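Removed from the display is one protein chain of the complex; every other protein chain stays in position.
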């Protein structure tokens, strides 16, 4: 049984959906020793999130930003928690809709992603900060 | 390799978003022996859910309740499954949007949550019942 864990700090990014598959994979040299297992990528924040989606056409990520801005509007007069900026409460809601971690199987030393799957960092604040990911892999 | 699992029954709570981090942690004495690992908290229900979000200001949880009521309306005439109460079908949809489990890394005997992250029990029924969580931790 193998078990590895490390923290990966991602640089600040602007609000939007960013493909970070390569950064995550480069931080995982131990994965080549894992014949079968699981990788969890966890974000330690409540105004940014992680999801898996289309890794090819950048317009998909633009449409994600457009859609989530429509479906979680800013400046809803019904928000009570509004003192950290108009992007703050929507950021918390978007993070809950998308989720704080992704779990990816490992097969033969590699992430068993589908052909079109990539890891998105979803930055929901106008001025993103550095974001900490805790990455854990386990397997045999 | 360590592996522990138990069921934690949460008391009935009213409809809304409730911070249950302390209850979950108190039920996990074995975690102190885990240097690195993962904790899964799983809810065995389809009209309540779990998510991670802001653990400080209670108005965030009030805004969650407001937002999810708006985005998953009751009494949509297009609902077919409507015989268990106007809150029932929306409860199933909210549960799917938010998810039935949270996965949290364990580092040095503690849940590796970010500073602002807490575990929410999301009760989507008007009259919540006792809710069963199955909590599993594994690691080294």
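A and B are the chain letters, set down in written order, and residue numbers restart from 1 in every chain.
Methods note: contacts are C-beta pairs under 8 Å (C-beta built on N, C-alpha and C of every residue); 3 or more make two chains touch, one makes a residue touch a chain.
What you see is a predicted model; the values in this text were computed from it and never measured.
Although one chain is not drawn, the whole complex shows that of A:7, A:27 or A:51 it is A:51 that touches it. The residue from A:4, A:42, A:64 or A:79 that touches the chain not shown here is A:64.
Where chain B meets the chain that is not shown, the touching residues are 1, 3, 5, 40, 42-46, 71-72, 76, 78-81, 89, 92-93, 95-97, 99-101, 103, 132, 134, 136, 138.
Panel shows chain A; residues 1, 36-38, 51-54, 57, 59-60, 62-64, 66-67, 70-71, 97-99, 102-105, 107, 112-117, 138-140 of it touch the chain omitted from the view.
Here is the rule we go by: only the chains that are shown with their structure count from here on.
Work out the mean CA point of chain A and of chain B, and you get 20 Å between them.
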